[in-house]
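Selected chains from the complex are presented in situ; the others are not included.
By written order: A and B. Residues from 1 in each chain.
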Amino acid sequence: MPDTQWTLHPDRFFDPDPAQRAVARELYATVADLPLVCPHGHVDPRLFVAEDASFGTPADLLIIPDHYVFRMLYSQGIPLEVLGVPRRDGGPIEPDHRKIWQTFAENFHLFRGTPSGIWLQQELIEVFGVAEKLCGATAQAIYDQIAAQLASPEFTPRKLFERFNIEVLCTTDAASDNLAHHQAIRDSGWSGVVRPTFRPDAVVNLDAPNWRANVEALGAAVGYEVNSYGKLIRALEERRAFFKHMGARATDHAVLTAYTGELAPREADAIFQRALQGAVTSQDAARFTGHMLMEMARMSIEDGLVMQMHVGAFRNHNEAIFARFGPDKGCDIPIATEFTHNLRPLLAKYGNDTRLTLVLFTLDEDTYSRELAPLAGHYPALKLGPPWWFHDSLAGMRRYFERVMETAGLHNTAGFNDDTRAFPSIPARHDVWRRACANWVAGLVVRHIVEMDDAQEMVLDLAYRLAKQVYKL
Amino acid sequence: MPDTQWTLHPDRFFDPDPAQRAVARELYATVADLPLVCPHGHVDPRLFVAEDASFGTPADLLIIPDHYVFRMLYSQGIPLEVLGVPRRDGGPIEPDHRKIWQTFAENFHLFRGTPSGIWLQQELIEVFGVAEKLCGATAQAIYDQIAAQLASPEFTPRKLFERFNIEVLCTTDAASDNLAHHQAIRDSGWSGVVRPTFRPDAVVNLDAPNWRANVEALGAAVGYEVNSYGKLIRALEERRAFFKHMGARATDHAVLTAYTGELAPREADAIFQRALQGAVTSQDAARFTGHMLMEMARMSIEDGLVMQMHVGAFRNHNEAIFARFGPDKGCDIPIATEFTHNLRPLLAKYGNDTRLTLVLFTLDEDTYSRELAPLAGHYPALKLGPPWWFHDSLAGMRRYFERVMETAGLHNTAGFNDDTRAFPSIPARHDVWRRACANWVAGLVVRHIVEMDDAQEMVLDLAYRLAKQVYKL
């Protein structure tokens, strides 16, 4: 039964043309084994606090926390309860992780041709040594194999971090976070480099869920009540200083639109007071967020933290799923995004300042060639982040290279980041990127657009150097 | 003169790379001869009522009713009258079908590289056995050849239906239609399967041309005056039941935007009354349509009919052409389309219900990766229809595969439909799709993204199984 054997082809993801493939292979070989630089992602720092931390069961590791995986199963009518996704109300869900795994395996064909399918296959083969194709028939044996490995001392998060050759891993943390896990990692004397990232959305977006409580948490973190706009600014500045002290190199801002615009301090405070009184309008909230982005750019110029903006995800589009299971359950849907008008106030004030690094991420690929590449190809402060979320895929990367690079130029992009909460998928994600880069550049070489010495520099930039440079790592 | 000989290359539309081509050829061979499943289209059911029905002249068959063909000639300055397109006022048009054919043949170079050119060539060669390239010099001889065949008993619509190996053909029919032709086909004892589709646009869109008369026709069909919103709902439910009884598997809804939103019954009735009095505003009409889409989803859950939405065609953009020749004259132009916000009310109410199948079609390809694939990759009720209209082409299909499949997954798409009123083009259209599918999947195989056994399943799904499953055929 040869078709049940699972292998990774050494030339996978390269174009079939022999000339291009040969060049791609040669270029890829120069970066394949470089350390992984992870400037943005959502891995839980708690994983690395204790030397003997565990990932749990195979379902705990690969299914239950991964919205890429369970959204696809859900789209085909499999309830999230059946997949073990915890309910907010604590109601019953499938308790048997072997059954969850069986359901997943029986539906693994749904992932044909998807990035999740690619990552999962590579994880299972490379991280866990699975040799048979995952399907209903092989599910339980593979479960046993993974479970046994997860129980071994070689499969702790720290050991995998080292095995994965991660040079630095940046997490994403709330503004009010005391970064105790980060402190514990430092205190432990472990050599792995894990850095926090300052994400103040929960207090800066006035319409964030539980905003009032978030502001109180911020107040608790700084030791005074955040009851005015002025106090908010002061608190954020203090927290940024603390994050920077704890190793942070960047901030992150998730916004529905790219709107920026400055408010007079009095106006900002008036909106803030209305928010405290629970009387904020959605227009107030949008204007306040737009103003705070300007303030964040100002602070970045002052403290040197790189500023990231992730724009255009309509969060929790499916109300019923949000009500039952909470956020991050595979139902965030992109919207059309406008940058040219929206970013202009921020860029007018700070875009020419070389002390600022603003990395933009979009879910609207139409903005690649129309707005983002021209903007990044002009403003010194701007860089474009790699293909984000749904577009972190082979075809998505191809579109990104083709629609961004000619206008923006390679050096106005920010390399790769895996942006994942699925820790064991990190090597597979970087490998897809490195192969995609090598293949794209090889396409330029065989078309005689760039020469081989330039090509080697380009692949090295894309695979490793740009992320380090842009994020100051 | 070898360049006047016309042949169809057995490897046409496959990538030139020998490795990919070999795999594409192998995959294509497994689906090339499967029966054709046609879940959506505009073929006139009258064609199949009489055993000896005729298609008329070559111009009647291939030019006069085909807006894909005459729009291209019109764009180059050839008046529609010269092409024999009937005028609303009955004014003079070219009466000589040989002259119309000559004009078409002399301008056949305009179709180089277009899907119409591909379909026409394949029809002429495979259906009519034309062996010389169509041009001014060969026009009349080819006209003779086609005319002679159309006069033979082997070229009736029924005979071609059988020769084309059509498993099922769904038509599109007004809500008030008595489906007499469908009944006659059934009564005739012919074995061909022709099913109606319920399309209520003419009564549900309050700003449809002749809306008042359409409502009266609906009333005549149900046997009572449709003079209230409640009666409209009742009439539509009754007509759906009748269509279902007559074999319908689906409904179809053509809308300018994807706006959905529920009205209170009293509000819906107030708008309906204003419409009856001729006092409806365009905003009223938009809100009413958005409400009726919600009602149609509800009814689909109740009666099991698959719901199709075709979104984003600005109909009859050219007023002068519409005034002179009527609708469907090649001047419907797409507009930018928004799904994420617009569909949310419908999806909030019905999107998690696995009894609903809602198939979406777009003319705005930017929504493929930005909105539609993420939506279909999450909501159980949603499926994406194949590339529609202008995008039903080789490059259009390539963009669809590349921008949809990684995020939505194959199983959240709905296979192919030809959506044509040009009956003899049906085999060519399915063949283009099957070749495009085989070639796309072959590209995944040679890049080692999917293995050959998975690839075979994928091509079979795309070419045949998904359309049957999604449309319950």
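Just so it is clear, a residue touches a chain if its C-beta (ideal position, glycine included) is under 8 Å from a C-beta of that chain, and two chains touch if they have at least 3 such contacts.
Everything numeric in this text was worked out from a predicted model, so none of it was measured.
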{"item": "Copy number across the full structure, from 2 displayed chains", "value": "3"}
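Operating definition for what follows: only the chains that are shown with their structure count from here on.
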{"item": "Whole-Å gap separating chain A and chain B, where each centre is the average of the chain's CA atoms", "value": "40"}
{"item": "Residues of chain B that touch chain A when the two form their complex", "value": "17, 19-20, 336, 338, 340-341, 344, 347-348, 351-352, 354, 366, 369-371, 373-380, 382, 402-403, 405-407, 409-412, 443-444, 446-454, 457-458"}
{"item": "Parts of chain A lying in touch with chain B, wherever the complex brings them together", "value": "3, 8-9, 11-17, 71-72, 74-77, 109-115, 118, 314, 317-321, 330-336, 363-366, 390-391, 393-396, 398-399"}
